[in-house]
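Removed: one protein chain of the complex. Kept in place: all other protein chains.
By written order: A and B. Residues from 1 in each chain.
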Amino acid sequence: MNYLYAFLSGGAICLLAQMLVDKTKLTPAKILVLYVCTGVFLGACGVYAPFVRFAGAGATVPLTGFGYTLASGVKEAVEKQGLMGCLTGGLTASSAGISAAVIFAALWALLFKSRDKNI
Amino acid sequence: MASKREKTSPCLKNCLFAFLSGGAVCLLGQAMKDLFALLGAEEKTAYSLVAVTLVFAAGLCTGLGFYDKAARVCGAGLFVPITGFSNAVTSPAIEARCEGAVTGVGSEIFKIAGPVIVYGNIASVIYGVIYYIYLCFAG
Partner (left out) sequence: MFDKAYISCCAAVGGALEKRGPLGSLFDITAEDSYFGMDSWEQAESEMSRLSVNMLHKKASLAEKDVDVMLGGDLLNQCTATGFAANSLPVPFLGLYNACATAAEALLLGASLVSGGHAEKAVAAVSSHFCSSERQFRFPLEYGSQRPPYSQNTVTGAGAFLLEQSGAVRVTRALIGKVTEKGITDANNMGAAMAPAAAQTLISFFELTGERPTNYDAVVTGDLGREGSALLAKLLESGGIGVKGALDDCGLIVYGPECRGVNAGGSGCGCSACVLATYFWQKLCKKEIRRMLFVGTGALLSPRTVMQKQVIPCIAHLVELESI
């Protein structure tokens, strides 16, 4: 059942983004920024945590999940460290994903060369 | 006149592919999460591991030249999941290697994914400040 929920939720989030691409003048970059901020907002409202329990990876894998990670990290850090937590919490919680992206990107840049996409 | 002539993108087909591919990535993520949990990872760590694994795999597909071809068809289904973030970081890095390690790869790596981190961070700091003020009054 978990798998069905993950598939449907993740698919629905992507479907909504695709509708925004096709039906509005919003570019993918703007939609992604919108999604992250929405994730932070929903995380802050306490809506996203139950959604993660329901949909699992269907909620954490889309970019809104990244926003949720930032929000929950900040919440935890503020509770522990006070005002300083505002600055440390978000990136601490999301550091695994960001660092992994940077490290692997640098690795792939060493190994691969850009290709002609016209063929 | 010109805007009337702009044919709308084939919306229905795009949406279907976005739904199916986005769902499939999340399904894959869920399977990985269960696997990591089975191997003894905590819930939170398992989700982080899922993110790291997907980032790794999507970067590899980008380097091998598959990811952009799939994304041309799948659209949002492959740019909304974290795999799209990985593609957005890896693709400028690969292309910038002609301009050197520092001035090329180093400075271009966040060319596309940068805004997400910038605005995600700003939003989370704002939330943190509001939450701190709330705690001051509530606590």
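FYI, a contact is a pair of C-beta atoms (placed from the backbone, for glycine too) under 8 Å apart; a residue touches a chain by one contact, two chains touch by 3 or more.
Computed from a predicted structure; not experimentally measured.
**Q** Per the definition of touch given earlier, which of B:Ala57, B:Ala70 or B:Leu135 contacts the omitted chain?
**A** Only one of B:Ala57, B:Ala70 or B:Leu135 touches the chain omitted from view, namely B:Ala70.
**Q** Even though one chain is hidden, which residues of subunit B still touch it in the full complex?
**A** Residues of subunit B in touch with the missing chain: 1-2, 5-7, 9-10, 14, 62-63, 65, 67-72, 74-75, 78-79, 84, 87-88, 90-92, 94-96, 98, 111-112.
**Q** Which parts of subunit A face the unshown chain closely enough to count as touching?
**A** So the residues of subunit A touching the missing chain come out as 21, 28, 114-119.
Rule of thumb we're sticking to: only the chains that are shown with their structure count from here on.
**Q** Let me have the rounded angstrom distance from the C-alpha centre of subunit A over to the C-alpha centre of subunit B, please.
**A** Computed value for the inter-centroid distance: 7 Å.
**Q** Residues of subunit A touching subunit B in their complex?
**A** Those residues of subunit A that touch subunit B are 2-3, 6-15, 17-23, 28-29, 31-33, 35-37, 39-41, 43-44, 55-58, 60-63, 65-67, 70-71, 73-75, 77-79, 82-83, 85-87, 89-91, 94, 96-98, 100-102, 104-115, 117.
**Q** Quick check: in the complex, which residue numbers of subunit B touch subunit A?
**A** Residues 8-9, 11, 14-15, 18-34, 47-48, 50-52, 54-56, 59-60, 62-65, 68-69, 75-77, 79-86, 89-90, 93-97, 105, 109, 112-113, 115-117, 119-121, 123-125, 127-132, 135 of subunit B touch subunit A in their complex.
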